[in-house]
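Have a look at the structure that comes next, please.
Here the complex is missing one protein chain, while the rest keep their positions.
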Amino acid sequence: MQVTVWGENAHEKRDASVRAIYPDGMHETIAQGLRAHLPASAVVRTATLDQPSCGLDAATLASTDVLTWWGHMAHDRVDDAVVDAVCDRVYRGMGLVVLHSGHWSKVFKRLMGTSCNLRWRSAEDRETVWTVDPAHPIADGVPDGFVIERQEMYGEFFDIPRPDELVFISSFSGGEVFRSGCCFHRGHGRIFYFSPGDQEFPVYHHPVVQRVVANGVMWARRESGVRSARYELERKELGWLDAAGGRA
Amino acid sequence: MQVTVWGENAHEKRDASVRAIYPDGMHETIAQGLRAHLPASAVVRTATLDQPSCGLDAATLASTDVLTWWGHMAHDRVDDAVVDAVCDRVYRGMGLVVLHSGHWSKVFKRLMGTSCNLRWRSAEDRETVWTVDPAHPIADGVPDGFVIERQEMYGEFFDIPRPDELVFISSFSGGEVFRSGCCFHRGHGRIFYFSPGDQEFPVYHHPVVQRVVANGVMWARRESGVRSARYELERKELGWLDAAGGRA
Amino acid sequence: MQVTVWGENAHEKRDASVRAIYPDGMHETIAQGLRAHLPASAVVRTATLDQPSCGLDAATLASTDVLTWWGHMAHDRVDDAVVDAVCDRVYRGMGLVVLHSGHWSKVFKRLMGTSCNLRWRSAEDRETVWTVDPAHPIADGVPDGFVIERQEMYGEFFDIPRPDELVFISSFSGGEVFRSGCCFHRGHGRIFYFSPGDQEFPVYHHPVVQRVVANGVMWARRESGVRSARYELERKELGWLDAAGGRA
Partner (left out) sequence: MQVTVWGENAHEKRDASVRAIYPDGMHETIAQGLRAHLPASAVVRTATLDQPSCGLDAATLASTDVLTWWGHMAHDRVDDAVVDAVCDRVYRGMGLVVLHSGHWSKVFKRLMGTSCNLRWRSAEDRETVWTVDPAHPIADGVPDGFVIERQEMYGEFFDIPRPDELVFISSFSGGEVFRSGCCFHRGHGRIFYFSPGDQEFPVYHHPVVQRVVANGVMWARRESGVRSARYELERKELGWLDAAGGRA
């Protein structure tokens, strides 16, 4: 399994407060969490917006089984061609794990078909994350509830399609709630959105958060790999399935 | 539309604290809320556990389009024959609105197929109810969020099947969350579970709560009425649909 | 309730075979079916691609509670500005009923976030439509199964997000199946996709099809109307809900 951790890497350059928490960049902390929690056979690498092709050239994408995405202040600097390529690969079976402010990325908004708007506050809220689907693979080994002491508030209404699977719900100091762990299927690909994680708080150092992100990567990965071709509109004459030996 | 508001009417007899809030019984307050919010053509009556046949004799059930259910301390005093009859009518299309501690009623547990267990605390928590599916009919005219100042806490994990439609999520003073407005389809019937509402707090006097319960009744009611027969296992020979003129 | 039936009206101009079935245009037959099945208070009008603003100028959209959409050969002639306006109004609560080849319209694909590809064959298949959610409002009064004698085949895989509610599944002479009646929620709007209906076959004259489309319109319409504003990203300080009197 090849995992690519994509990071915007912009706050880290601009804001000393962020560098203090994530001295090697948020992407590096996320990658280290994955390396600690995924099976040894998983290869985890990073890619950032400031690299050529926004870090996601054809060869990188073509060798990625699961992509994680963190972006915030520079969503609009991601080339539309890269967005096209990422969505195309999701449709063919690449797993996608979208983190926190990635809810407003071009990639996520296109895959959802909605505004992905929400209510928010950056004021040191306390977030409590609750498992509402303990039978879900992403909840495996995760406590029924766990606390993140300081976090940005993300509150409902979160303008997404109804999640195919709702795994976590969070509450915040102000009484707000948020569907914080949501699964979607698009084409042949699986998408997990997980909202905890802000540049101003050390959320990606939290061991349970690391476990959830790793579970999300494991869940999003297809055993049979990514398809070489996208699924297209196809004309099929009567009897085509028989002609194919009873298997489409 | 005939609506039957079923109440256990047991706390009201035993506990002065409950009588102080609901002098005519909780069922009567719930019924008055419905009369205030439903179209004038709706007929709302009440039925209680202390009546013959637990208040739900064959004639009453047979003329009920939507049944609301509140019970708590006397779930086990509901006859199994009544449970059978209620479930049978739900399967044939009667709407069912289950309120608060009705989550542990025999009827609800049988329809869910799970334990319906949860975490709870009766300690004057503040509950904030959030709409997470504003396009849902039950959310029509309901604020994005609203506060119930004093309430019993119901917290996850709530051991129900994944709701077919999740309309509301609540948070509590202690940071707990709860899927407080959930829709289910069983057979030809629609079921709405709404958790706010405890005997020790004046929740059913809250105008938004009344609106939600009325919306739930409207949503649960089938335009085409309740079927006379239950859907059975049926053997169907080749060509049966043609023999029936192309309509099953 | 104001219903606008949008039709591409292109096959009708080009193909005598289509004019023979739909002499006043497909949109007019669809509109007549709605007039026959909706309550008398519903106002049903038509709009076509060949009109100014593709038939959907600001005033028309602003007065539309539910829009039905049939298009096929001219999807790319719908202006992107019109697509933006239609999606914006769906997000604010307008109902949308997408018919047959409308699955490939710009509007539907954007709202779904997927390719909406499928398998197809235009060869006089027989389609049998089955109700798999008889408790759903759109199934009200619809037979358990019904036959459309001649139809274009639409077969799986249909590349849409998992429907929020799956009401109908169809089979075809060649053994293919299709999720033919699917509901989605996007923002404050409800969307119903119904696949029966091709320009070469008299599907919209079928009384059960007319009933389903009318049920879809009724279901998609919000009692409380369309919001004046779209839901936006909002910063909310601690205590905002209290400051608003406990209602958001």
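First chain written, first letter: the chains are A, B and C, and each begins at residue 1.
Note that a residue touches a chain if its C-beta (ideal position, glycine included) is under 8 Å from a C-beta of that chain, and two chains touch if they have at least 3 such contacts.
Every value quoted in this text rests on a predicted model; they were computed, and no experiment measured them.
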item	value
Candidate in contact with the missing chain, chosen from A:E152, A:E165 or A:D198	A:E165
Given B:G155, B:G181 or B:G197, the one touching the chain that is not displayed	B:G155
Option touching the unshown chain, where A:H75, A:R121 or A:H136 are the choices	A:H136
For chain C, the residues touching the chain missing from this view	126, 128, 130-134, 144-145, 147, 155-158, 162, 165-166, 169-172, 175-177, 179
Those residues of chain A which, in the complete complex, touch the missing chain	93, 128, 133-137, 140-141, 143-147, 149, 164-165, 185-190, 208, 222-224, 231, 241-242, 246-248
Contacts of chain B with the absent chain, listed as residue ranges	91, 104, 110-115, 117-121, 123, 125, 153, 155, 157, 159, 161-162, 164, 173-176, 184-187, 230-241
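Simple rule for what comes next: only the chains that are shown with their structure count from here on.
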item	value
Pair of chains whose C-beta contact count is the highest in the structure	A-C
Intercentroid distance (Cα basis), chain B paired with chain A, Å	37
Separation of chain A from chain C, taking each centre as the mean of its C-alpha atoms, in whole Å	31
Residues within chain A bordering two or more other chains	155, 157, 162, 175-176
